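This is the structure, below, for whatever I ask next.
Some chains omitted; the rest stay in position.
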């Protein structure tokens, strides 16, 4: 029997602030799961630390709430150890682009089939609103004593240039759009980033619902790429020219920020995941979690060949 | 009278010039006639050019340590000669390039000037590789080894067998010319009767014990494979990465090896893999281990089995990256803020590394916690002939890991699965991701694994975790806690851990000619078997701590755990492992001198 959203709720009490964008994201994740009807025993949510990091506790699948900035490495280990699992990461922008930036960047090199959802609210929420790496220079949210002294980074460009094979942006209060993007990201075989614009009413009074949904030049500031005919998907992953064109298009598009802010899929390409590459290297399917390492308490691995390599051979004088 | 089958041979040379493979060739050949070997690799943190050297101690009895004194110094360049000649014994042999103008006393040493260039030229001509003359300089190695074996009167056939086993794969095309050079060298030695002048000799023995000749990293890696480790992460670091690279080079065993972007990712990925039910580990050295402090606490509070192999090297910081030290004990005991259950254990040698590697995964899974396997550079990079590894007494124990059927039964009985169910022994039934639903968090949590700040839950859950430490002390077999060598009721007890075991055991017999001395090797460092150790040492006339670190960290730990102060300490921190002579003299001095610390300094 199909499960519904209500089946997905845990009895763990949510403690996000009223009006927090995180509620929209939580809904979108649960709706995506309901649409996909994945086996809940095989879905793992992995989070970092922050308000965002609490997400897994609210959803009735396994949830691994890890360390600040380390969610991607944990998730990578889980997926490599058992490729049958669907692994979804929920991290904050401070978590992923700040302290976790080294992992965020290098994860691209592996293209492991996991989905990274980044709750981008421009602040370190749970530590009371310090500037995160996506808050631009000179901005003064209500939580800051003085205007932000650092420039922002553009996570979409970093992801695209480091090997992410699905790069998208969505918006926490457009649950329908977000749900569809999350579904695509989960279904995509490879490493996905969904950067989610997430209003934090408690600390960020700049990137508010009102800001994102404001009508500028007759239309909402936030607009959907798919409604403009933009197509970020590389159709032929062997066509280097197409790759270059789509890549530059995606980078150019992701520079757009101000009067208009695009959401949707910026870039997508199908390339072998690390598990695929391991399969090639090992000449067989690799699922370490299925290896039987013992039988009745005795090791089953035959190491005689390895011992032979180091065995002392005696030679009788000939 | 000739000294047969017992000596130390040393080769040296610039890094990258083939010193290691010469030493291996020599060792393998001696082993092939039934002898025991211990070899110690000593090298700079450098890729090419700096001085490296490799003493091989050969014996007809098991041998586990190096000696400071050199019986045969085999050199093919000047630096080695000038650095090491002081250590050559009287009547020792010195092999050197006859073209060097050296000032050595022919009355003190047996001098063997070798015509390296002539031999190489002759070989080059014979194989029509004159243009490769400078490349062929690498044959100085085989020439040195051949000269040594020839002087030692060992038939060249043994060497040729070894060369055949060494020059394989893409190197096999070099076999012929090397054999040729070896034969030329043999002829030269014989024709000059150097073998007659030698007081040392090699003689094939009847010994047919089943041995392997291997290093600490290799033994550990094979142990991991046998023990069912199927996920290994690492970030390159000396001397740990050899172990990971061994696993990488053997994909047929299905161990997924991931080279991560740093050591933080390495431990986090390994923990992730373990959550999915796979035996997982990461291997590193000091700097990397320092970066893993935070994640160890996460594994501790979430009761995740994971094994961290820390190959200690000279610290602090980058320290002496390729040199030896046992400096990380105190750090390993407490790494990471606050308190959580963990096991710290240390193998004493290459053989123990194999079995303890397997056991570490058993302990990690049985007690659901991080296990720190403290090896060191002296174990990692030495080679030794040890009893061939045997799995007949090895068990794989996965503890309270539930099968799918177990889980069903439990769910029927209890309704919901509680990952952190409060139990008497502190250990909860465990399932893997994919099997059923549970939560983990680095925050304090309730039995389900949800964040919980409630004060009583905190008191109870913290205690539940820490209780495992008592369970371990109660359940663990004594052989995993410590080992005692030598006479039972000795007057003097030497105490040590890790690689000091080798030189101590190699000295114990000799020491017992003078005093009644035994040796207590501590294996389990956390939880510490305080009561057992106390009862073992409390009646000793004198306790002598022997450690390769500045302050005597195990001695300090013993005082903390038992109250007993170890007033005599033999310490060394110059980056070079203890020699047998140092231990002998150190113990004699400790017994006789009114001096708390004996500081050893040998090694180049």
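List of remarks:
The letters A and B name the chains in turn, as written, and every chain counts its residues from 1.
Here, a contact is a pair of C-beta atoms (placed from the backbone, for glycine too) under 8 Å apart; a residue touches a chain by one contact, two chains touch by 3 or more.
Keep in mind that what you see is a predicted model, and the values were worked out from it rather than measured.
You only see one copy of each chain, but the structure file as a whole lists A x2, B x2.
Here, only the chains that are shown with their structure count from here on.
With each centre defined as the average position of its C-alpha atoms, the distance from chain A to chain B rounds to 40 Å.
Partner chain B is touched in their complex by these residues of chain A: 10, 12, 40-42, 44, 46, 49, 54, 56-57, 60-67, 70, 73-82, 84-85, 102-103, 105-106, 278, 281-284, 286, 288-289, 291, 293-294, 297-301, 303, 306-307, 310-315, 317-318.
Listed in rising order, the residues of chain B touching chain A in the complex are 28, 31-34, 155, 157-158, 161, 165, 204, 208, 210-214, 218, 222, 225-228, 230-231, 233, 250-256, 258, 260-262, 264-266, 268-280, 294-295, 298, 358, 385, 388-389, 391, 394-398, 432-443, 449-451.
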